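The structure under discussion is supplied below as structure tokens; questions concerning it will follow.
Some chains omitted; the rest stay in position.
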Amino acid sequence: MTHLAKQALRAQRIETASWAYGNSGTRFKVFPQEGVPRDPYEKIADAATVHRFTGVAPTVALHIPWDRVADYAKLSDAAAELGIALGTINTNVFQDNDYKLGSVTNPDPAIRRKAIGHLLECVDILDQTGSRDLKLWFSDGTNYPGQDDVRVRQDRLAQALRETYDRLGAHQRMLLEYKLFEPAFYMTDVPDWGTAYLHCARLGDRAQVVIDTGHHAPGTNIEFIVAVLLQAGKLGGFDFNSRFYADDDLMVGAADPFQLFRIMHEIVLADALNANAGIAFMLDQCHNIEPKIPAVIRSVMNVQEATAKALLVDQPALRAAQDSGDVLEANAVLMDAFHTDVRPMLRELREDMGLDPDPMAAYRRSGYFEKVRAERADGQAAGWGA
Amino acid sequence: MTHLAKQALRAQRIETASWAYGNSGTRFKVFPQEGVPRDPYEKIADAATVHRFTGVAPTVALHIPWDRVADYAKLSDAAAELGIALGTINTNVFQDNDYKLGSVTNPDPAIRRKAIGHLLECVDILDQTGSRDLKLWFSDGTNYPGQDDVRVRQDRLAQALRETYDRLGAHQRMLLEYKLFEPAFYMTDVPDWGTAYLHCARLGDRAQVVIDTGHHAPGTNIEFIVAVLLQAGKLGGFDFNSRFYADDDLMVGAADPFQLFRIMHEIVLADALNANAGIAFMLDQCHNIEPKIPAVIRSVMNVQEATAKALLVDQPALRAAQDSGDVLEANAVLMDAFHTDVRPMLRELREDMGLDPDPMAAYRRSGYFEKVRAERADGQAAGWGA
């Protein structure tokens, strides 16, 4: 591994999600776990723990209203004391009873107004936390053909996005996420990157598309979307997770490590790994049956490993093989990097950074879990609803 | 429409599901509705209402423990008083905290024992309700490669099924349902009809496969499975619903009415519509955003319409075209039936049966909803958890 690759890995930043530390589940059941945080402060403590052992997860995304607090400056200070910072603010316009038929695209103008109000409130929170990015995911859509009008809903969406965009400060961004389906089961208002791009292109430079790696139709080539959005200057970031079927929200890299590598390869090729490129690398996962903090640590490591492999690709050799039309050689150059075991190098890197080379083992030895299990035994564990 | 077709439609029996009358939702949100039943008795009242207006839904399936009562004879009597009967007993081994890693396939033998205990309890309930069918759906599976051993779990499953099967009375049946994924996101222990068939074939004649129309991989030809299971004598019944993406649980016929017609065509072709064939035609749906009773009425009507069209297929003409290799003509014979508007005939049939020709309008006029909305305003509405 070259010095430059090591530098890149050392500078890599992966944002974890506050909600990944809380309980989650499927529509069939949420299986509660021990030691789960009960409020935003405890979620931040967990996120800081992940950073303490990995060294590359210095920010944590918030979800409003799940992480609503009276004083965001205080929350921010608490994070800083633990060595991390507050990151992306995620809006939530899908859990109020009013949103049964949609939020910003609801047929009822009063409900649309309420939803936009929430989006604007979240920009206020951005101002308070100093976060750069407002992330928007809309569950809006319809379950039955005819239920509502596609184009009318697109217009409503455009208006809500415009009002929110115009409220952003000069250094703030709007990240628009798309998703094929769920919870809407016939038509989703922002189902694909094309729709997200269309809206962001109209809004302006600070509106960008977020790719959630679990939000595509079967067979979709995600790294192609990465490359095309990078080229169009419209890739704002990732919500990393992995899937075998639908939006399974498994640990990133767990279902298809080769796909994750191909995605990171497009990032490295476009020199979009460094902070200046403005790509937010975020985790958005559900640890339904596995313990949460170790699952997040493992996920951070999976992204690191995929990145390390992508950094190992011999780009001049790759380009030479591509330009000469040598299909097998070009593929072999890529696979050579993928097949390399980068774990020894990453262990070395961690030691250079003053970390334990094995973050999982170090976390287990730390006693953190035993501590929080005891401390958090009483009270209401945080989940998607709180 | 021939006299025979009318007779078949008059004799048709569609079972509704108690849980379809309660609140349901996605992992993101359950949107509560007004007038939702608060206990099994009220669910039965709703089911009876559907039967009152459709005339072809004389039984209601129960789900244990959601519909657990102290005295099933009393529940049965209550149903009888309302003109319906209790139907299939559905087991539930997916909502206890113990089942996080599986029920009958759990690595822990004590949990497996507990799960089998539930299955056996449900056979006891069959004895009490006089129901014929025990329906088994297992959410069991794994989320991550390596999490557990496929073959070991198959063995555990086989043992649980055997013990339960052996407990069945001579006139009782075990219906085994399969599902590709959800809530398990890497491997499901009974993911496809092949696995369900394999187990049922080993168990004996009274073990049969249930096809849930929403439980397949994209592109699966469901009517093929219907035909093959019919031919093998192993089709026990259907859980009807529809889907555009995953297991969306929309109203049957809402997403692809032509597919529903093709399924019913295979049923009619094999003369499996009549009660002697022993196929249970059940609804298993989630009415997350639409009012529940009208949605069930609409669903029953959708099955009727698909059946009526299937009964209209000119079978001799179809066979003649097939045998002569006339692709377009054979397809045209089938499509001719599908394109026919059978609603006038079904209205006529309902009038013959002493029903209102328009069940939806009749229900709306009946004041039932206004009545239960008032009656059920207080208390805890039933949902998947209760």
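Every chain is named by a letter (A and B) in the order it is written, and numbering of its residues begins at 1.
Heads up, the rule we're going with is that a residue touches a chain if its C-beta (ideal position, glycine included) is under 8 Å from a C-beta of that chain, and two chains touch if they have at least 3 such contacts.
Keep in mind that this is a model prediction, so the values were computed, not measured.
Each chain in view is the same protein; 2 are placed here, and the whole complex, as held in this structure file, contains 4 copies.
As a convention for this text, only the chains that are shown with their structure count from here on.
Chains compared, subunit A against subunit B: the Cα-based superposition rotates one onto the other by 180 degrees, nearest 5. Computed centre separation for the pair subunit A/subunit B is 38 angstrom, with centres defined by C-alpha atoms. By the touch criterion stated above, subunit B contacts subunit A in their complex at residues 24-29, 31-32, 94-95, 97, 99-101, 139, 143-145, 180-183, 185-186, 218, 243-246, 248, 250-251, 254-255, 288-290, 384.
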